[in-house]
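Have a look at this one before I ask anything.
Of the protein chains in this complex, one is absent; all others appear in place.
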Amino acid sequence: MIRFECDYGEGAAAPVLEALCRTNLEQTPGYGEDFYCEQARDRIRALCDAPDAEVQFLVGATQANFTVIDAALKPWQGVLCPDSGHIHVHETGAVEATGHKCLTLPGHDGKITAAQVQAAVEAHWANPTHEHEVQPGMVYISNPTEWGTLYTKSELTELSRVCRACGIYLFVDGARMGYGLASQTNDLTLKDYAALCDAFYLGGTKCGALFGEALVLTHPALAKDFRYAIKQHGGMLAKGRLLGLQFLALLGGDGEAIPYLALTKKADAQAMRIRDAFAAKGCAMAYDSPTNQQFPILPDVWVQALEGKYSFSHMGAVEPGHTLVRFCTSWATRDEDVDALVADIAAL
Amino acid sequence: MIRFECDYGEGAAAPVLEALCRTNLEQTPGYGEDFYCEQARDRIRALCDAPDAEVQFLVGATQANFTVIDAALKPWQGVLCPDSGHIHVHETGAVEATGHKCLTLPGHDGKITAAQVQAAVEAHWANPTHEHEVQPGMVYISNPTEWGTLYTKSELTELSRVCRACGIYLFVDGARMGYGLASQTNDLTLKDYAALCDAFYLGGTKCGALFGEALVLTHPALAKDFRYAIKQHGGMLAKGRLLGLQFLALLGGDGEAIPYLALTKKADAQAMRIRDAFAAKGCAMAYDSPTNQQFPILPDVWVQALEGKYSFSHMGAVEPGHTLVRFCTSWATRDEDVDALVADIAAL
Amino acid sequence: MIRFECDYGEGAAAPVLEALCRTNLEQTPGYGEDFYCEQARDRIRALCDAPDAEVQFLVGATQANFTVIDAALKPWQGVLCPDSGHIHVHETGAVEATGHKCLTLPGHDGKITAAQVQAAVEAHWANPTHEHEVQPGMVYISNPTEWGTLYTKSELTELSRVCRACGIYLFVDGARMGYGLASQTNDLTLKDYAALCDAFYLGGTKCGALFGEALVLTHPALAKDFRYAIKQHGGMLAKGRLLGLQFLALLGGDGEAIPYLALTKKADAQAMRIRDAFAAKGCAMAYDSPTNQQFPILPDVWVQALEGKYSFSHMGAVEPGHTLVRFCTSWATRDEDVDALVADIAAL
Partner (left out) sequence: MIRFECDYGEGAAAPVLEALCRTNLEQTPGYGEDFYCEQARDRIRALCDAPDAEVQFLVGATQANFTVIDAALKPWQGVLCPDSGHIHVHETGAVEATGHKCLTLPGHDGKITAAQVQAAVEAHWANPTHEHEVQPGMVYISNPTEWGTLYTKSELTELSRVCRACGIYLFVDGARMGYGLASQTNDLTLKDYAALCDAFYLGGTKCGALFGEALVLTHPALAKDFRYAIKQHGGMLAKGRLLGLQFLALLGGDGEAIPYLALTKKADAQAMRIRDAFAAKGCAMAYDSPTNQQFPILPDVWVQALEGKYSFSHMGAVEPGHTLVRFCTSWATRDEDVDALVADIAAL
C-alpha cells in the first residue's frame, strides 16, 4: 500500500533526526528553557523580522489551537471561524472544552472574508441585548485551509485590518504553513504573517518534524504569561529541547535551501503532478488547491480501482456514483510513488 | 556542569532511539492506530496480566493526569490527593482547569493512607448538606511519590480496598514507575498495579523514552470512549506510532533484561551510592527514599561548595544555615559522574 | 406604552404573590429541603404520573439548561439542537462554558425531526475517526419552540424512540410549557413528557411565577446527585421554599382550573386574536404558532405606526420594506390591551 492519505505518516526529515541523534546524551534544562530552544526562537524571530515576538513550542496543532484561544479570550468570547475550520469539526470540541464557542461563518473554498468578519462583529454589537450572545473575540483561520487553498496577501491584509478595527485578535493555524509558503501561487512571507496576525504557528508535525508547532505571538497581551497556559493545558514538553532542535534543523540554511521550504516545495510540486494527472482525465477538483492536498471528484469505479494499491481519504459522496477523495503528498513522499500513481491515473 | 537536577535532562535510551531511526520512513496510520502501538498495547497487557485492559499512550504526565481525572469524574467530584501531590502543586491548576478540585490530605513522606481516605469520604457523606461540598470521586497518588518514597503492596492493597468500598476510583501516577519497580525495597509488580488500581501509567519520559506515558485503564467505565478525551485535551499525537515504538523498545526482552527495568535499576543503585555518601558525612535525609531521588539536608556552605560543579534542586531552607536539596539520577546518569560526586561529598 | 415584547414584563400571578405574602415570616430550612418544596414535588410527580421522578427547582431557564446538560454529558459529548435553539443563540455560550458543544441541526419552524437526529448520530459513528469529533450525547429541544410552534405527540414519541435507540438523552426546555399545554392544537400531556423525555421542565418565570423552573428528571442517571450540580452552578436558592411555594400556587386546583393552565390558556386565546387581526389584514405569519408568541411580517410603515403605542420585538428585515416582528402575550396580558391592539391593527 502506497500512502497518500495524510502528511503525517512517516517520522522526520533527515536533518531533524540527525539533530536528535547527535545531541541525544547532552544534558540540558527542561521545559524549553535550554540553549537550543533559545536559538530556535531567535531564528524564527529573525525570519519573521519580529524581534519582540514571543516564540513558544508546542507538541501538536490541536493543543496549540485551544491553548492560544483559551489564553486570548474572555470567558464570554468566542472565535469566528469558517464552518470547515479544524477547531470546529476535527478537534473533539477542544475549544468548547476550554469554555469558548466556535462562531462559524460560511466558508468559500475553506476561506472567510474580511467583510464576513466585519458583518458578524457589527451584527453582534448592533443587537441591543448583545450580552445574551457570545461576543466575537478572535478570528481563527488556517493557511493553507482545510481544502488546501490559500489566502492571498491582499485577503490576509484586509482580514487583519478589520480585526484591528473591531478590536479582535487574528490567529492563523499554520499546521501546513510550509506547504503554503512553498506554493507557486503564494505571496505571503513569514514577515507578512508576523506583521498582520496576532498569533500564528509554523507547523512542524506535517512539515518534516517528528512533532511540534512553533507558535509566534506578536501581540504583547497574548505573549504575557503564555507559558502558564502551555503548562496548564499539558503542552509543556519536559524535554523541551526536542522541539527547539527540530525547528533549528528545519529552519537552518538560507533562502530556498531552508529544509522547511525545500521539503514542502517538493511536496507541492508532487501534488501538482497528481492534480494534472486527474485533470488530464477530465476529473473535477472540488477545490482549486495549489498546495499538498488535492481533492478530486472521482467515479466510484476509479476509486475502487485505485484503492487496492493506494491509500487516500474518502470525503463523502458528492453525487450518485461519484466520491470526493483527498490525495495528500508530504515532505516524505517519494517521486517513484508519484510516478506510479500518475501512471495508474492515466491508465484508468 | 554535571546535572543531577532532574531525570529528564537527556534524550532517549539507546534502544528507543534505534527504534525511531530504524522505522523513520515507514508509513503507518496516525493517531496511535498503527501496528507498533497495537504491539505495545499487547505487550503491556501481557506484562500486567490484564488482557482486557485499555492501554493508551499520551505524550506527558500532566496531560495524562488531567485527562484521566476529567474523564473519570462527574462535574461536582474532586480528587483526593496528598498535599504534596504533583497535580496539586506543580501542574498550574491543570486539574482545576478541567473543573475539578484537588481535595488534599496531609501526606506522610508524600503518602496518604487508606484510613485517611476512608475518613474523608465518610465525613463527606456524614455532612447533611454534603451537596454544598465537592464530592470525593477518586484517589490520586504517585508511586514513587514526589519524595521518592514507595507505597508497599500492603498499603496499596488497603487503599484499593477502601476505594472500592467507597465507590471511588484509584489512580496511580507512575511518571517514575520504573524507578519504583526497580527499587530494592519494592514489592509491587505491574500485575499488582493492574489488579489494584482503576488507572495507572508507566512513565516513559523520565525512564528512558524521549517522551510518552503508557496509560493502563483497567476499569471499563474509564476505558469507554477514552480516546475522545485524549483528542479533546490535545494529547493525541499525530504520529502516534512514536509512542508505541518507544514503549516496545523499553519493554522488550525478559525479566531484568527489560530495558525499562534495567535502566532504572542502575539509576536506583547510583542514587543509593549518593545517599550513602551523604549519610557517611552525617547528613540527614528529609525522606527515606529507596528510589532515584534523594533529599539530603545540607549545610549551606556545602551547598555552595557543590553547586559550582553540579546542578541539583533547592527545595527550600529547613532551618537557619541548612537547605533541603534534591539529587536525582536517571537512566542516563554516568557512573563516572556519580564517582565524582561521591568523592566530592566525602571531601566536604 | 403597552407591552407585548415579552412574557416576563410583570411580577407574579395573584395566587403566587398571595402564597409568598401569607408564608413570609414562617421559618423553614433552606435550599429547597422544606415542606413546601416537598409538597410541590409530590404534586408535580402526581401530575406527571411519575412517582419515581426527581423534581428540583431552579431559578431560571438558562441555569436549568446548562445545569442539566453539564450533569448529563461526558466531557467529549455535545448536545444536538435546532439552529434556532435558545442554548445556541441566546445564552452567551453558557453550554460551551461548561465545556460542551452545541451540535446544530437545521430547524423547520424551530423544530428538528427524529430522522435528523438519527442521521446525525449514525454519521458520527460511521466516521472511522469519530473520536476527532464531538460525540452526540443528548437532544435538546424546546416546546413550544422559539417560534411558538409545537411538537405533536407523534413527533415527540418518534424523537424519544430514536434517542433511546441511539443511547442519547432527550431534554425538553419548557420555559413556555404552560402556553404549549394550553394551546388548542396541543396533544401532549405532562404524563407524555414524563414518559417520553429524560428531563424536562415546567417553566414558571414566563407562566405566572416571579421566577423559577420546575425540573423533572425521569432518567435515574440524571437524577443521581443532581443537587450538587445545582449548587455548583449557583442555582441553589437559599430560600428555596420560594420556588416550592410558587409552583404549589400555580399547580393547585383541578383540571382546567389549575392556574398554570388557566392563565396560559387565556394568553394563548389573546394571541389567537392578535394573529387573526393580522391575518385579516393580509399579513403573512413567519411561523404558524398556536401559542402566545406571534411573528407577523409587517410593512415598515405599519411597524412605525404601531410602535408609538405598543412595544414588541423586531426580529430583522425579511425583505425590503418588511420586517419580522414578535408580539407576545402572557398570563398578565389584559383584555383591554388586546382590544386596543386589535382595533389599531384593523385600522392600519
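When the chains are written out, they are named A, B and C in that same order, and each has its own residue count from 1.
Rule of thumb we're sticking to: contacts are C-beta pairs under 8 Å (C-beta built on N, C-alpha and C of every residue); 3 or more make two chains touch, one makes a residue touch a chain.
Computed from a predicted model, the values in this text were never measured in an experiment.
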item: Residue of B:D34, B:E54 or B:E131 in touch with the missing chain, whole complex considered; value: B:E131
item: Omitted-chain contact residue, chosen from B:G9, B:G32, B:P75 or B:G174; value: B:P75
item: Hidden-chain contact residue, picked from the options C:P15, C:G78 or C:G235; value: C:G235
item: Option touching the unshown chain, where A:S84, A:Q135 or A:T264 are the choices; value: A:Q135
item: Touch residues of chain A, complete complex, unshown partner; value: 31, 70-71, 74-76, 98-99, 129, 131-132, 135, 225, 227-232, 236
item: Touching residues (missing chain, whole complex) on chain B; value: 75-76, 78, 89-93, 96-102, 131-134
item: Contact footprint on chain C, counting only the chain that is left out; value: 1-3, 5-6, 8-12, 17, 20-21, 23-30, 59-63, 66-67, 91-94, 97-98, 205-206, 210-211, 228, 231-239, 242, 332
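Here is the rule we go by: only the chains that are shown with their structure count from here on.
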item: Fitted rotation between chain A and its twin chain C in degrees, CA, nearest 5; value: 180
item: Distance-maximising chain from chain C - centres being C-alpha averages; value: B
item: Centre-of-Cα separation between chain B and chain A, whole angstrom; value: 34
item: Of all residues in chain A, the ones touching two or more other chains; value: 91-93, 97-98
